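As you look at this complex, bear in mind that one protein chain is not there, while each of the others sits in place.
What follows is chain A.
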């Protein structure tokens, strides 16, 4: 372990964990003075090719309140066949099967490189995967056609045993019975009336297998796990393909000046209810495809009169969005029902206008579902994104996991205060639960109905050790993350990550702590807190809070003379942090200007679930420059980087943008690239395109791909992102030559930093 950066990346590689501090202050008081809390970004299912799942069950600490899993950090007495739990110090006997262990014959979970290990649990039935399509039929024929094709395509990607179901909706909601001969049957429901699961069960004629299911246990479980509405793909493949093929636009007439009546709220409620009464506590995906906002019934977000537009941020601020609260409540209720049963809710919203994602966001956010926003089902953005949902790994199983629970064990000195990410609380109290809640707190267990390899939770901890009870030298704080989930192969798996960090006395070893600062992780962890706040608080308040935190951090760790801004220095481990904050303040996660509520919800949704690297890109887009003067190089996200003879490639995560500088654009227009003698120009043009393709192929969801040039209308995406170092206010003083001025009144990074320094060194603060 040479340097902290290496340590950090190694830890991330192995365990999928990044901490804001890699050496922890040893007392509560000191910890609070660190400004940035001790927290971690944890990616439970981070792809780890060299992690073979082991085929037995984990060994647990025998103390009822602990139940931690045997791990490499435990002290083992090979002779006595005992091990000491590193969380509660309980001494445990090894189970009989471990009789043969010795220093040279260690089980995998004791090997240091397996601080993260995955167990395959054999007990319990293999559950099938369940996919329930909920399809809007109120859309243009062209869109519907594209959607139908995508859906039909997806059938071929599903494993043959997966169960599928189909619900379509427009003015009415239809639950289709699959596999009927001779006649196609569906149950129809009014789009204006919500139904409880029980009512639904009666109306669909679904009686539970038998009341004595519990008693019969195994036997009842053995029954074919399907019913008339959810059947194995292999059985109803043709039938469903035909059914999809025959889907028609909602036949109810839509008069001019009206929106089609779309019973989205009820349709989702029925989907949730259907799974709730047939497959509770089993992984399942409800995939909802919508072509517009819900316009009737519970969950409606806008009336059917076209003359009243759907709510904007302006309306919301003015408290003028009359359907919003009620709809949000409806979808929250659905989300909690769905997550209680371990079912994922995906929303694929393809429409030019808003579709109510703001109200529905909790459905995706709480259940770990995807939220995809596109202009039309007939775009590659939707098609490829949807296809990528079904990507498979080398073993041929989907890269998604279902119905996971994450449990955290902590050593005594530290407790967990909460999580921010796509999860819901399981309300499990325990000794490691802190009284201070952050995000989804008050528990040490969370449910994540759906997760994939990049799903990342931000976990916040609290050091509870009292200042006057110093931790003995060499003591380490340990954390264990136990993730139980349903693998897409149907297996139940448990992944255990155990990690530990050194304690340090903040008064004597502040340098050490400062050096262990992971500014990238810290930025994202703070950003998640900020976004979380932004959901409920006014924008300016959040920004002010963020600024105050930044100033305090500078005061704490900066090197300066009081009241002398010019003397301010920041060590390398902190140097990028203010810049991240600067871009975060400008990001769509905290700024709603120019974004619709739906867009904001969608951006925030993505930000709250992706891993550190991707989140960083979202906060501070990456900019590459391609020019004749050298190989492609990353350049500052600054207006000064926009030069006439450069091609820029910007990756904001949501957009991949290629920007041709003024001169390059002229050359291209003149057709130089087609002339053999200017082949190098052709190569130059091609290079960013190739790179962009590569990014497009790996990213989920698919970003919007934009190819523009100097003066092009879409160049605005670039101009709104770069640091406005040159604006119409100061460009003349900067000389004519470099960069392109941005017409904005926003402060530039320079101004921001100047103010920051001034405030940080101010003795008044």
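As a convention for this text, a residue touches a chain if its C-beta (ideal position, glycine included) is under 8 Å from a C-beta of that chain, and two chains touch if they have at least 3 such contacts; residues count from 1.
The rule we apply is simple: contacts and distances are computed from a predicted model.
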- Query: Name the chain not shown, per its UniProt record: "Guanine nucleotide-binding protein subunit beta-5 isoform X1", "SEC24 homolog D, COPII coat complex component", "Iron-sulfur cluster assembly protein" or "COMM domain containing 4"?
  - Reply: "SEC24 homolog D, COPII coat complex component"
- Task: Sort through A:186, A:639 or A:748 and give me the one touching the missing partner chain.
- Result: A:186
- Considering the complete complex, of A:203, A:426 or A:576, the missing chain is touched by A:203
- Where A:71, A:86, A:150 or A:174 are the choices, the one touching the absent chain is A:174
- Task: Please give every residue of chain A in contact with the chain that is not shown.
- Result: 172, 174, 180, 182-190, 193, 195, 202-205, 246, 248, 251-253
